[in-house]
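Working notes, structure below.
Here the complex is missing one protein chain, while the rest keep their positions.
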Amino acid sequence: MKETRALIERIIEVNSAIQHLHLSFEGSPGRIKPGLSLLVGVADIAHPYLRESWWPVSIKDDFIVVERPAKERYEIGQVVNALGYIGKPYLFRRNLRNVLLVAHDTPPTPLLLTIPWLLGNKISVTLVLTGTARTYNTEHLDRRVEIIRGDEGFTWPDQVMNAGWADQVFVTTGGADENAAFRMVYDHFETLRASVQPNYLFGVFRPILPCGVGACGACWLASKRGAAMICTDGPAFDLTQMVR
Amino acid sequence: MKETRALIERIIEVNSAIQHLHLSFEGSPGRIKPGLSLLVGVADIAHPYLRESWWPVSIKDDFIVVERPAKERYEIGQVVNALGYIGKPYLFRRNLRNVLLVAHDTPPTPLLLTIPWLLGNKISVTLVLTGTARTYNTEHLDRRVEIIRGDEGFTWPDQVMNAGWADQVFVTTGGADENAAFRMVYDHFETLRASVQPNYLFGVFRPILPCGVGACGACWLASKRGAAMICTDGPAFDLTQMVR
Amino acid sequence: MAIEITRSGKRSLILETPVMNAAGAFGYGDVYRDIIKYEKLGAIITAPISYEARSAARGGRVVPLDSAVLLHTGLPNPGLNKVLRKYRSLWESLALPVIVHLIATTDEQVRKASARLDEEDCVDAIELGLRDDITWQEASRLVGSAVTKTDKPVLVRLPVSDAYEIADAVAGAGASTLVVAAPPRGTARDPQSGKLISGRIYGPVVKPIVLNMVGQIARRVDVPVVGAGGIHSPQDARDYLDAGAAAVQVDSVIWRSPKELEIIARDLGGYIVTRQTDAMPDEWHRGMGDTEQERQRRKNRRDA
Partner (left out) sequence: MAIEITRSGKRSLILETPVMNAAGAFGYGDVYRDIIKYEKLGAIITAPISYEARSAARGGRVVPLDSAVLLHTGLPNPGLNKVLRKYRSLWESLALPVIVHLIATTDEQVRKASARLDEEDCVDAIELGLRDDITWQEASRLVGSAVTKTDKPVLVRLPVSDAYEIADAVAGAGASTLVVAAPPRGTARDPQSGKLISGRIYGPVVKPIVLNMVGQIARRVDVPVVGAGGIHSPQDARDYLDAGAAAVQVDSVIWRSPKELEIIARDLGGYIVTRQTDAMPDEWHRGMGDTEQERQRRKNRRDA
């Protein structure tokens, strides 16, 4: 954990829903991997006493790109204050061939940084967009990603095949109750496969994180392996370990 | 007391310190006289739970002009919400010939609407600017007003003569403690004249007014004639009636 | 609608609408007559009155805070007899209950004032205001003093500090209703003088704290509770009823937008009718009620 400041060097309006910010860092940005996010305090924009998680979607030599909703206002040259990268990288299996990314009722932003890494390692990637995520515009994503748009609920064409064929699944959800949503996700995958094995289905948890360092207790999660903090041990948790 | 909405029709940058807003009203603006102010709530600009007193400085057929600090941001077309005109008009004596207006450590804004009325009635007007008010730019005022710039304290050249020659004096002051400031003003005028007679020396009181209608008690003033509310009985009070 | 905001019994106060102003936000009932339709309110409460006259606090009286305002007035007022002489005929003419807010200074003054108010037909109830640092023993004694001298309902407005102990105590001493709570006492630096000033805090920041107290006290004490603190919208008021309040008092938003008191009262009239016929409270978010629809219509007309 190390406080750092980043400069907004470029702002790209990707489409009517999202924008990309290019951030360069004072000193080195450190090693960043899929799953880590920046905990950022932006004076006057977000809540004055809560930081926001900013998700990198690609990494260049001297800057990173984060994806933000288009309606937020930033300025080139603006300095943002970050509490470093928080969380643990997503754990990918060895011998991985097919990965399924699912965004339900929320943009797939926290999953996108996996794409260059997976494709670079010759792993095929399918991105499923269900619920309100169906309207997410994917033109800026790598053409090699297979995009599937599902239904209003948590269903999509070929879902049984996708679930069977995938070696690992990462799901991000929106809505009022994240725990309830992931219980629904788990139950749904149990109907798609005979049984959900450990290390197969991961939920990406994204509650508001007041401290981001394990100090405040707000993101405490009970798992069958014991208690965890989403900010330091997450964001991804194996849904077979979830206490119901 | 009647709530009303006004539209900012024009914004004139008078000089680097002040701007003038032209306000037109839904329906009639009502009768407005020197001493009355508009109690205005401007969303997002001022404090969200406190209104501000806006002082008219001139009145036209279908709009009034208010004077505001130049650093505040307004937009043409902006609607401001006003709790009507509050207070009582300044009481001028009959047979008035010479009036002295004094602004000490604060712009003379609350006094300026008297000028057209007094000049129109062939009464001569002297405006004294002392303390930080010395830097107030008077180029937009009627040329017939005699302007005197005083010292850092509450003194100016010819003060004995001005005080003797004036039939009435209206003083507005800035600073932390308005009551203390007016005690100082009273004491000073006692040194300038043998005695300060009733109906001669008036203080224009301008505390923050939470309600402006006599409901909250925040602007209660003890006077020798009994208790008064600045918002409904003020802003001007005869300083000989002040309880020390 | 008839909502009893007192313990059942002889000291009863029944409102048509569970919304009134808070003491001190409304003067003596005269100042907002041209702006607010009184018949939409459940009752009005006078500004704080003491048996003897009080003069105002010296020094800074208003400190703007983050999302709130601190007021330190010293509760100036001309004393009970003068107020009655001046406002008796107004109160008689009003078609809604009038509650006199009595500053609970000393036992003797409370006894005298209560006896005096007991004779006044234009007064429907007394609301006792307690010092912010009062002990529960003193509070109990002062409420006892009022109750022995009048048959009218005695509402008690609790200070935020020690509210739970005082709630227990004054319920035992015969309070008809608990008003939860007086504006919390705060200390802040006056930006003009640089001095620390103590006073009362008003604004939306008060609501979460007092809403929680209302829930606690409504569960703990078997006396009807009126919620008061940081109510700035119909939704705020509904939250108080959901938390267990029988009615609400609206305070400083009246200074900024007097009409909001009437808007809240109209909205909650409808809310109660609907709630009692088993509608989901969640249907009642902003934008759903008659008032909201009327407000919207008015807005559209204005914008057009």
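We just call them A, B and C in the order they show up, numbering each chain from 1.
Methods note: contacts are C-beta pairs under 8 Å (C-beta built on N, C-alpha and C of every residue); 3 or more make two chains touch, one makes a residue touch a chain.
Bear in mind that the values here come from a model prediction, so they are computed numbers and not experimental data.
S.K.: With touch defined as in the header, list the contact partners of the absent chain among those displayed.
M.R.: The omitted chain makes contact with A, C across the full complex.
S.K.: Sort through A:Ile12, A:Leu50 or A:Met161 and give me the one touching the missing partner chain.
M.R.: In the complete complex, the chain left out is touched by residue A:Leu50.
S.K.: Can you work out which residue in C:Ala163, C:Val223 or C:Ile263 touches the chain that's missing from view?
M.R.: Answer from the full complex: C:Ala163 touches the omitted chain.
S.K.: Thinking of the whole complex, not just what is shown, which of C:Asp34, C:Glu108, C:Asp133 or C:Asp151 touches the missing chain?
M.R.: With C:Asp34, C:Glu108, C:Asp133 or C:Asp151 as choices, the missing chain is touched by C:Asp133.
S.K.: Touching the hidden chain in the complete assembly: which of C:Ile36, C:Leu178, C:Ile201 or C:Val221 does that?
M.R.: Per the contact definition at the top, the residue touching the missing chain is C:Ile201.
S.K.: In the full complex, which residues of subunit A touch the absent chain?
M.R.: 1-3, 5, 41, 47-51, 81, 83, 175-177, 179, 207-208, 210-222, 227
S.K.: Touching the hidden chain in the full complex, which residues of subunit C are there? Just list them.
M.R.: Touch with the absent chain occurs at residues 65-68, 70, 133, 135-136, 160-165, 184-189, 194, 196, 198, 201, 204-205, 207-209, 211-213, 215-216, 220, 235, 239, 242-243, 282.
The criterion applied here is as follows: only the chains that are shown with their structure count from here on.
S.K.: Shared touching chains for subunit A and subunit B?
M.R.: Chains touching both subunit A and subunit B: none.
S.K.: Give the label of the chain whose average Cα location is farthest from that of subunit B.
M.R.: A
S.K.: With chain centres taken as the means of their Cα atoms, state the distance from subunit B to subunit C in Å.
M.R.: 35
S.K.: Using Cα averages as centroids, what's the distance between subunit A and subunit C in whole Å?
M.R.: 48
S.K.: So which stretches of subunit A touch two or more other chains?
M.R.: Answer for subunit A, listing residues that touch two or more other chains: there are none.
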